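All protein chains but one are shown at their positions in the complex.
Here is subunit A:
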């Protein structure tokens, strides 16, 4: 899978995005906070972008940390 394939993790708010980022980075998962793409949601906040290769690990780590997700979307 190409390193340029990304997945978007939607969370409740920017506070949750910062928390998700901290949790994921602690586990060595590369993250970036970006504006939520408009085709995914009309929310004006931010989301967490990760490499698609890391999705399974990321979802497991966040689930173990009880961090609620609002959605998971692959970016084309």
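Rule of thumb we're sticking to: contacts are C-beta pairs under 8 Å (C-beta built on N, C-alpha and C of every residue); 3 or more make two chains touch, one makes a residue touch a chain; residues count from 1.
Rule of thumb we're sticking to: contacts and distances are computed from a predicted model.
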Quick one: the chain not pictured, UniProt calls it what, "Putative spermidine/putrescine transport system permease protein", "cysteine desulfurase", "Dihydroxyacetone kinase subunit DhaK" or "ABC transporter ATP-binding protein"? "cysteine desulfurase"
Contact footprint on subunit A, counting only the chain that is left out: 12-19, 22, 33-36, 41-47
